[in-house]
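Attaching a single structure in structure tokens format; questions to follow.
Of the protein chains in this complex, one is absent; all others appear in place.
And now, subunit A:
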Amino acid sequence: MKRHLVSAADLSRDDALLILDTAEELAQLSGRAVKKLPTLRGRTVVNLFFEDSTRTKTSFEVAEKRLSADVINFSAKGSSVSKGESLKDTALTLQAMGADAVVIRHHASGAPARLAQSDWLHGSVINAGDGTHEHPTQALLDAFTMRRHLNAGLGNDLSGRRVTIVGDVLHSRVARSNVHLLTTLGAQVTFVAPPTLLPIGIEPNPDTGAAGWPCEVSYDLDSVLPKTDALMMLRVQRERMNAAFFPTEREYSRRYGMNGSRMAQLPEHAIVMHPGPMVRGMEITAEVADSPRCTVVEQVANGVSVRMAVLYLLLGGATLADTAARTDSVETVQ
């Protein structure tokens, strides 16, 4: 593994499987009365959130605490940060405090990459979502959830599984991370969205010879549903409507919303995923959101295991065998 986790594209197939397998091991822990490992005792992890995200922040915090790290929460609201020096100055401060890892959420694409490459900070950088760029731990928890449902077992990947991602791909860091990771794990990805919400360059361009993204693209949700093993809904922000990305909420939900009749077109084993928080109505009806095939709650629980695995592997440098051994030893000690 590399020192940082900035992009899902940085993960090789082996890295990705190591994280998923480690997460699987660590997930056993949450079933126990004492949910703590001493692995990161004495190490300092900073949660540096320039953008609000209670879910992601809490998930990381729980993961860090279960690994016995010293946790510092540093929030710097995007609105109050007007000058560019702030990221650098903040990083220098954290460096002085001896941060071993920084979990960063930032409204600007590339901020974690910049932090990882700069000499402002020596610890590991973990991207907890940057602008419209990436959110690699979200992709890992998604892949983890898919594997459990579609091809459970240590060492297994997602070969041949078909994943459909629906909604605002243009502004989605979840989509960007997922396409890398899922492709690395052997899955086939199809994006479904109105053309206005797809990034330029996602489709191959014969004029320029550009290859496009490693995925398929469709404007028609209904045609894709029958060949979908995992359907991932993305959040669509209402303000996109005012910026003319689509005409009305009603039209959006008619063409791209998930409802009961569409769910009936999915194969029986297929799951419906959502990174949350869900906007019920426009993008997903209550019927779908509350159905047993919807994995939203499960995704939250899996998020903790996956983030523990990432922290553990980046900071602990341990192998899976070590993980098992240490888990045992904790048990004995306790």
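FYI, a contact is a pair of C-beta atoms (placed from the backbone, for glycine too) under 8 Å apart; a residue touches a chain by one contact, two chains touch by 3 or more; residues count from 1.
Here is the rule we use: contacts and distances are computed from a predicted model.
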Practice item. For the chain that's not shown, choose its UniProt protein name out of "Septum site-determining protein MinD", "Dihydroorotase", "Acyl carrier protein" or "Carbohydrate ABC transporter permease". Key: "Dihydroorotase"
Practice item. May I ask which residue of A:3, A:55 or A:88 touches the chain that does not appear here? Key: A:88
Exercise for review: Sort through A:30, A:53, A:68 or A:109 and give me the one touching the missing partner chain.
Suggested key: A:109
**Study point:** Selected from A:4, A:57, A:133 or A:274 as touching the chain missing from the view
**Key:** A:133
Practice item. Using the touch definition up top, pick the residue from A:43, A:176 or A:307 that touches the left-out chain. Key: A:176
Revision key, fill the gap. Out of A:121, A:185 or A:202, only one touches the absent chain, namely A:202
**Study point:** Positions on subunit A contacted by the hidden chain, ascending
**Key:** 83-85, 87-88, 106-111, 113-115, 117, 130-134, 173, 176, 199-202, 205, 208, 210, 212-213
